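The other protein chains are all here in position, but one chain of the complex has been omitted.
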Amino acid sequence: MIALLKEIRHNPLLWLLAFVPIVFIAGIAWPEAHTLLFVLSVLAIVPLAALLSHATESVAAKTGDAVGGLLNATLGNLTELVISLAALRAGQIMLVKASIAGAIVTNALFMLGASFLLGGIKYHTQEYNRVSARLQAGLLFLATIALLVPSAIAEADSGAGTAFTSKLSVVLAVLLIVTYGLGMLFSLKTHREFFGSVTHGEAEEEEPWPIGIALATLAGVTLLVALVSEIFVESVQEAAVTFGITPAFVGFIVVALVGGAAEMTAAFSGARKNRLDLSVGIALGSASQIALFVAPVLVLLSYFIAPAPMDLRFWPGAVVMMLIATLTASLVTNSGRSAWFVGVLVLMVYLIFALTLYLLPPGAR
Amino acid sequence: MIALLKEIRHNPLLWLLAFVPIVFIAGIAWPEAHTLLFVLSVLAIVPLAALLSHATESVAAKTGDAVGGLLNATLGNLTELVISLAALRAGQIMLVKASIAGAIVTNALFMLGASFLLGGIKYHTQEYNRVSARLQAGLLFLATIALLVPSAIAEADSGAGTAFTSKLSVVLAVLLIVTYGLGMLFSLKTHREFFGSVTHGEAEEEEPWPIGIALATLAGVTLLVALVSEIFVESVQEAAVTFGITPAFVGFIVVALVGGAAEMTAAFSGARKNRLDLSVGIALGSASQIALFVAPVLVLLSYFIAPAPMDLRFWPGAVVMMLIATLTASLVTNSGRSAWFVGVLVLMVYLIFALTLYLLPPGAR
Partner (left out) sequence: MIALLKEIRHNPLLWLLAFVPIVFIAGIAWPEAHTLLFVLSVLAIVPLAALLSHATESVAAKTGDAVGGLLNATLGNLTELVISLAALRAGQIMLVKASIAGAIVTNALFMLGASFLLGGIKYHTQEYNRVSARLQAGLLFLATIALLVPSAIAEADSGAGTAFTSKLSVVLAVLLIVTYGLGMLFSLKTHREFFGSVTHGEAEEEEPWPIGIALATLAGVTLLVALVSEIFVESVQEAAVTFGITPAFVGFIVVALVGGAAEMTAAFSGARKNRLDLSVGIALGSASQIALFVAPVLVLLSYFIAPAPMDLRFWPGAVVMMLIATLTASLVTNSGRSAWFVGVLVLMVYLIFALTLYLLPPGAR
């Protein structure tokens, strides 16, 4: 408990925890104040995501390398997963799909680009492990390809119906999860030396909590995220109308930035300490995980908890953006060195996507 | 003759040669048993392809380096060419196109991925010549681009009619063959040192036959492949209906795997002997050859032997798959090192394509 309080005192991000009770009170007091609830729930999720991330790492640190790495990898995108589950239960499949696509694009462009920029402002050029970056970028590229095959085929072939897309999506979801499992076997067991510096870096950075506190925090905070997500999902559509933004923008940009806030803090802090390996690893790893784990799990769970099953067919614009994002990440991390302008370029691509979605008329998806 | 028999005794694949007479007898006895004839003809083509490959290498080894390399390169995909010619004569242009696309995808993904996996199971990491792999991947990428321009333009521009596509296809076919010729001048004459290890490796591996045997085998086996291909092409459509698989799946996956069986054996054996240069060279080289030589030759020959001329306009789904396959091969061979999981990822992309084609409703192409 003391560890938790100490953590909160040290980390200004966690002061936002005050918004957690506020959003619950507001949810009961003014259930129709959608815009207010939207803003409050965003402010409440950000610190909860940070706590969740730290609790996961603490549990991982205590349970030994293999199990710990497994936990860390699986629960790394827990916030995104919980928010998406809330949206899935509410039948908001468009929002879920937009947030999957957005999380990949945001991790591969915004997190990577901002890390390069923040690091590049402080250091003239930064070097990082080219081999492991290429491996991770390759993994991300293939994961994205796998995720996009149903959309590409459905787009290319108007004869392919919804039944075909649904069946293909379920089969692919299983394949993706199998690939994810093999990928963990690879990175945590048979070839861990390639990924070494990343895990090592993270563990070193923050002091782990005792296991009891960590587990309790993990359980409690997950529950809190789930509850706040309910309010967030309920309010998001109406709030989007008020702000005059498209649902695509909300899913793609807002949810992705909110869900990834904790990882971004870690990636940016790594970049400022000239440890770009850490930043690149978090950005590419997190994006791969969305494609290989979060998205297929959501497809499979949609058959049980959603009003209608979800398939892997994305809006063509999202397909283009995901492909460009992963291709950009591949090309940019290819050289193993970075300077501030590389960050600017990657961020510019992200900004262009965000602006496009912002300007897109609401009727056009 | 003794050399031939010795070869057959040593290579279990060649025991399948027993199916060659069986398929001819069955073809006469039960001309309507399409499913049986399909299975038998597949089983008969595989060992014939292996013999053809060995005979070509033996002739190549005897005729000196330049001519030998030329022969080896030109006849390397002879099986695919002969099967496609049989399909072309029968007017099955869809099958020909699917098998061209499938051969590129199968070589660039399945052959490469399985080589990485088989090698990676035995060796922790494998290194190969990055420079020559990049050169070959670049060649494959550009060859694929050239092959796909008519499809891309026809897709992008609905005003472009069939007459335009036909004319463009013929012009491109000539250009591709010229490029292929220049490529051989490059790899066999002016810059052979880049491609050295591949040819060297192959020559060293198996003992060449005497030239007389080799030439006779080459001629005789080509004739046999042509005859079996006739039966194969006649039976494939009806057999596909029986098995409930789409024609796209047959052309893309079955024909490509059958036609490439011999090269795959060589590539996989290279990978298991930690000579990935050999495997990568065969996989990428063979895929390039389909794009630069087999496909344009078929376009030009279609004006003489087919009921209707063939153009280079592919089904959009095939275009997407060819592009992804060559891009994946480029990205994956970029680093010059491999581990088992890289193979898994590449195979997974292939598996996803195969599953998509398998699940695609027959009406949708």
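When the chains are written out, they are named A and B in that same order, and each has its own residue count from 1.
To be clear about the criterion, a contact is a pair of C-beta atoms (placed from the backbone, for glycine too) under 8 Å apart; a residue touches a chain by one contact, two chains touch by 3 or more.
None of the values given here were measured: they were computed from a predicted structure.
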item: Residue touching the undisplayed chain, where the options are B:161, B:307 or B:361; value: B:161
item: In subunit A, positions touching the absent partner; value: 124-125, 315-317, 319-320, 324, 328, 331-332, 334-335, 337, 339-342, 344-346, 348-349, 351-353, 355-356, 359-361, 363-365
item: Touching residues on subunit B - with respect to the absent chain; value: 131, 134-135, 137-139, 141-142, 145-146, 149-150, 152-153, 155-157, 159-161, 164, 167-168, 171-172, 175, 179, 182-183, 185-186, 190-191, 194, 330, 334
